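Apart from one protein chain that is not included, each protein chain of the complex appears where it belongs.
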Amino acid sequence: MSDKKTLVEAVNTALDHAMADDKDVVLLGEDIGANGGVFRATQDLKSKYGLKRVMDTPLAETLIAGMTVGMAAQGLKPVAEIQFMGFIFACMEQLVTHAARMRNRTRGRLSCPMVLRAPFGGGIHAPEHHSESTEALLAHIPGLRVVIPSSPVRAYGLLRSAIDSPDPVIFLEPKRIYRVQKQTLPETGSRLPLDTCFTLREGSDVTLVTWGACVRECQEACNTLAEQGVSVELIDVATIKPLDMETILASTRKTGRCVIVHEAARSFGVGAEIAARIFEDLFFELKAPVKRVAGYDITMPYYRMEEHYIPDHKRIVIAIHDCLTEP
Amino acid sequence: MSDKKTLVEAVNTALDHAMADDKDVVLLGEDIGANGGVFRATQDLKSKYGLKRVMDTPLAETLIAGMTVGMAAQGLKPVAEIQFMGFIFACMEQLVTHAARMRNRTRGRLSCPMVLRAPFGGGIHAPEHHSESTEALLAHIPGLRVVIPSSPVRAYGLLRSAIDSPDPVIFLEPKRIYRVQKQTLPETGSRLPLDTCFTLREGSDVTLVTWGACVRECQEACNTLAEQGVSVELIDVATIKPLDMETILASTRKTGRCVIVHEAARSFGVGAEIAARIFEDLFFELKAPVKRVAGYDITMPYYRMEEHYIPDHKRIVIAIHDCLTEP
Amino acid sequence: MPTTLDGGGLFRVHESDIPFVCYLDANGQPTQPLPGWAEEGSLLVDYYKAMVKAREADRKAIAMQRTGVMGTYPSCLGQEAPGVVYGKQLKKEDVLVPYYRDLPGQLLRGVELSDIYLYWGGDERGSAGPGYGQDFPNCVPIATQAGHAVGVASAFRIRDEHRVALTTCGDGATSKGDFLEALNLAGVWQLPVVFLVVNNQWAISVPRPIQCGAPTLAQKGAGAGLPCVQVDGNDVIALHEVIGSAIERARQGKGSVVIEAITYRLGDHTTADDATRYRDSEEVRKAWSEEPVKRLQTYLHNRGLWSPEQEQAYLEQVKLEIQQAVEIYQKTPLPQVDDLFDYHYKDLPAGLRRQKEEMQGGLGHE
Partner (left out) sequence: MPTTLDGGGLFRVHESDIPFVCYLDANGQPTQPLPGWAEEGSLLVDYYKAMVKAREADRKAIAMQRTGVMGTYPSCLGQEAPGVVYGKQLKKEDVLVPYYRDLPGQLLRGVELSDIYLYWGGDERGSAGPGYGQDFPNCVPIATQAGHAVGVASAFRIRDEHRVALTTCGDGATSKGDFLEALNLAGVWQLPVVFLVVNNQWAISVPRPIQCGAPTLAQKGAGAGLPCVQVDGNDVIALHEVIGSAIERARQGKGSVVIEAITYRLGDHTTADDATRYRDSEEVRKAWSEEPVKRLQTYLHNRGLWSPEQEQAYLEQVKLEIQQAVEIYQKTPLPQVDDLFDYHYKDLPAGLRRQKEEMQGGLGHE
């Protein structure tokens, strides 16, 4: 159906609608103009809104982050694109010392209503340094929001909310699923909340917590397990920071078991915090230890071997069985 | 006694000895020459070893990290100083995409035997952005080592090993305790391992895990608790990455209880990984849930309020009592 | 073997044709005919008064640090001139994106001295006062403010506003990529932003020649296609000409300029620093003979525009004002726990609310 959209098209639509609604919304980044972004997330927006609102910047990520902070402090709502998350590290100083702190260090006199978008994660046979998923680095920083959509519908609604947000949002787009699924987008302008996880599937035996592209493998795993008579409750965290533990805890309280799946390296990853919180809060209610299925503690392998790194359906199913048979 | 040294003097001595032993050891950073570093960690080394081996760089942290990688790939053993951890973020791209990966991406053809030193943490009434403790960001990166001394003796031995290390080490120096304690240093040239935690105090009721400056408050807490008849086993993690879980697990297996203390923001901090690992591995042996005492999920307050942020002796004692009375 | 074009001079260092502007020499004597406004004199007296006030306020801050009433403080002693000039030449609706040694300019922008003290006293609320308008707070991570300034200027351009952003930084800051990336953008986009490099010859212990191999710092603008100029940073007349025209030029949509103001850091880097470890007292002595306040005072005296009696009366008034600021600063109660938590997000997330309650419990004020 022609009005169904992929995730990257949903991003494009959200940007389009936000720009139409509010002239303070401006876009900047590398190759986002005539080229429409290397993944076409900003396709046609320059011709529609002009080069004052869709700005191709020089090749300088530190600058992009810094000027976005400056624009935001002036009351614009800039949405910057970092071409790949592998190049977000040059933004860290601006993100940590300025974007995340502007409101706090001026006690609200200035603020930083910006969005920094970046495609992230592996799985598309990309060149070296193009497959990072280091959301944990950003999640640790007070003052930031870190948001990750996992479907076209959620991409639209979450991005609209991210742009509305009076505070800085890092919006990470799982490029592995940029084009794997088409959905009819919700009503124009509808938002999704930035403070709640989404329960994608209800279940009673075990809670499966994940986000981004891994939602796909988790859904597959749920199907397999359903055939085997295992009822899985699937939660898409969506907003990693600040973390909505209520939903995760409520579900785990109900099922007594939890498995967390992410693509990033396991150690010191986002899964560690979620696991620790569940253990801390539900220690006496858990039927089995929480399990993490994650990337190994190695650099994401260059693409010939990347599929062996990314948690797959098989590893998830095994982990859930392990969790169910314990103790 | 005049041959006793503070932590920062121990750092200076370790650098001095390493330079004397190996002409490939060179130092670089801002103000490390004539000024001897803003904390005097490199005092007298320029006059002793000359400006070819003690290099004042221009003011550019990205450059410092990048050139250090270049030097290390050439077989030097550069030790770079970042003046405060608050300015380490500009190094992130070089650390993540190059320092941590050089050996892996060339399958050992090139390597990166560098040390990046930075004073870190709060508690000295420093200006804004001078009190960061974001070791979790570095700990998440495969290929890095993250090492944090907590006493003059450990500063000497760990820094000697860090300089020996054939791989990149981020060496974070808790500046709050730079000068609070003097110790006689061990024999010249003695090393401490980079793959084990140090058990500072044996105990049987509860395991207390910490690192850096917090070791001090934890030791105080141990004393208070000892008077109250509580026997605490105190572990100084020292090497955060790669993490020696064996020691921590063995101790917690023995005591059945564990409290983790760190200064950094609690969420997505290093404590989360340690807690998650203990829970995962010792779920059925733990007598009570692991507890974390940490900084709040806010920016380290500017100095008038910083003491209310840093976990103090009182919060630690309360947490341990809570842990002991559960369930 | 290649022909040695080098011998033929191919690899000469780019010729520097950077202008250097100066009107008053170190002894307060004009080196060339003065512009009309300076002949008239009243603005010069304003500049003078602003410098004197800044210097007194600075002295007080150091004194407070010495007596434990304030933390580490970076003195602006000797480099008051650029600040008083941009402070008067910027319009209220313009935006200042300062570094951390901008007390003289900030006072003229309307920032309360008590807020400046509060800031260096370790309290974020020192960056919150209404006196700042839309100006940025002090920026400690070197050169990062340059990115903000071009962002602000971009916002002006996007909204077709005739406003200007002016950003300051030190000589050391010109080595950091942030500064250079921002220049480059200002050059391509022809942004209404003025870059004012306050070259006080030292970046903590690193002297200017060890910071950069080029003869001027101004010429860093060359690679960005920007006009660049050096100015005597202790000469308010020259500064007025250069900074004033740069601001006007930017306001007229003619783009950005890089200004290097040559001055000297007469004091230690901060109160935590001891400059005698790394620099010659002879150099400092010489710099004192060129400093901006005395220079302008001599000129004003010579011209009969300012008398010892006026000086006396003004100093008393200034000291009183400063004393009032000190009192406000010292009476400012500690921030509440709310202050520490409530400004991380516009609305406090649930998890933070719980942590806030925990901290309040710990501090005993539930």
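By letter and in written order, the chains are A, B and C; residue numbering begins at 1 in each of them.
One rule holds for everything that comes next: contacts are C-beta pairs under 8 Å (C-beta built on N, C-alpha and C of every residue); 3 or more make two chains touch, one makes a residue touch a chain.
This is a predicted model, so every value here is computed, not measured.
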Quiz prompt | Chains in view touching the one left out | solution = A, B, C
Practice problem: Check each of C:Glu181, C:Asp232 or C:Asp268 against the chain that is not shown and name the one that touches it. | Solution: C:Glu181
Practice problem: Could you tell which one of A:Arg53, A:Lys77, A:His129 or A:Lys291 touches the chain left off the display? | Solution: A:His129
Exercise. Quickly run down the residues of chain B that touch the omitted chain.
Key: 26, 52-53, 55, 57-58, 60, 62-63, 65-76, 78, 93-94, 97-98, 100, 103-111, 142-143, 145, 166-167, 195, 242-246
Quiz item: Residue-wise, where is chain C in contact with the chain that is not depicted?
Solution: 1-6, 10-19, 21, 35-37, 89, 175-178, 180-181, 184, 187-190, 209-215, 217, 219-229, 240-246, 248-249, 254, 257
Practice problem: Name every residue on chain A in touch with the hidden partner chain. | Solution: 30-31, 33-36, 38, 56, 58-63, 86-87, 90, 125-130, 266-267, 296-299, 301-306, 308-309, 314-315
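The definition used in the following text is that only the chains that are shown with their structure count from here on.
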Exercise. Find the geometric centre of each of chain B and chain C from their Cα atoms only, then give the gap between the two centres in Å, rounded to an integer.
Key: 36
Self-check item: chain A and chain B, separation of their C-alpha mean positions in angstrom
Solution: 31
Exercise. Using mean C-alpha positions as chain centres, tell me how far chain A is from chain C in Å, no decimals.
Key: 40
Exercise. Scan chain B for residues touching two or more other chains and write them down.
Key: 62, 86-87, 90, 128-129, 267, 297-299, 302
Quiz item: Listing for chain C: what residues touch at least two other chains?
Solution: 124, 141, 177, 344, 351-352
